[in-house]
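A single protein chain has been omitted from the complex, and every remaining protein chain is retained in its original position.
Moving on, here comes chain A:
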Amino acid sequence: MLDFSYTRARSAEEARAAAGEPAARLLAGGTTLLDLAKCGVERPDTVIDISHLDGLSDILVDGTGASIGALAKMSAVADRADIRHAFPAVSQSLSLAASQQLRNMATIGGNLLQRTRCPYFRDPATFPDCNKRNPGSGCAALGGVTRNQAILGTSDHCIATYHGDLAVALVAFDATVRTDRREVPIDAFFLTPDDRPEQETVLDKGEMITGLTIPATVAARQSTYLKVRDRQSYEFAAASAAIGLDLEADGVTIRDLRVALGGVATKPWRARTVEAALIGKPVRPEIIAEASRLAVEGAVSHGGNHYKIELAPRVVARAILTVAAHLNPDLNPALGETA
């Protein structure tokens, strides 16, 4: 039996104090922690249960944006009418993730911190080499099965994909992660592996996510999350895109565009080059398709994941055209059959 102590924190302050211990883990929804404990990746000494703490699961939406407590359940956020209205991509990214049972348990804070699904990371008994688990040991995924590994943001030390969906939408819309000590723009919150794959976010030991802030923008309100996969439900993305779009009064020229990719990178991936290439341009399929290819600039194939280099730009382009056609139905014929 793995002996660990279980503490039901009486307050956020108490939880934070206990979480500073070396092998302490916070328990919220538990969907990641339990899973990783079962496959031998996580072996906490202390589990600090924060699932019941007051004041950390509120969801507030007003004209300036949304504030979502770290303990709000994925399904609760996804189902909120005001979230669906002001941040459709956020709601969709949650609804298309995991299964209903998991969404009912998993929290927003935990969702951001989910670990990779890399099969080498998850099989420590067979593959001791993993720089995330055991810094400096190597990366067993290199030369192995790579169909679901990342093509963007990889290094010689790690090619594991960040598989979360929500964070992709949040990166597109410049959300901020609130912790007990600071506020961090979400794009800066996640780290690429570089030579330190074990360090996945900027969180310090014992630092606790308390919530998220998503600023209200026109692009966020006019957004979509497109997730492409072989199975219709309950599968991680082969590639996904969170898109927000605003058009000029002419209904054709792009005024604002947000593009982020999921399922292809080591962190939620903002594609600013695509945005820059298209702002001020008209919505036309060939222009969108060409600019979308910029989304995989610098991509590295590892064989089995090569298809993502072709797939990801198509997902971006389709998502942009889908929102555009929604904003201006007159564009539909011009967008042809791809919209």
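Simple rule for what comes next: a residue touches a chain if its C-beta (ideal position, glycine included) is under 8 Å from a C-beta of that chain, and two chains touch if they have at least 3 such contacts; residues count from 1.
Convention: contacts and distances are computed from a predicted model.
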Record-based protein name (UniProt) of the chain missing from this complex, from "N-methylhydantoinase B", "ABC transporter permease subunit", "Xanthine dehydrogenase family protein molybdopterin-binding subunit" or "Polyketide synthase": "Xanthine dehydrogenase family protein molybdopterin-binding subunit"
From A:10, A:147 or A:182, residue that would touch the chain that is not displayed: A:147
Given A:14, A:49, A:79 or A:123, the one touching the chain that is not displayed: A:123
Missing-chain contacts mapped onto chain A: 1-2, 39-40, 117, 119, 123, 125-127, 143-145, 147, 228-235, 238, 306-307, 310-311, 314-315, 317-318, 337-339
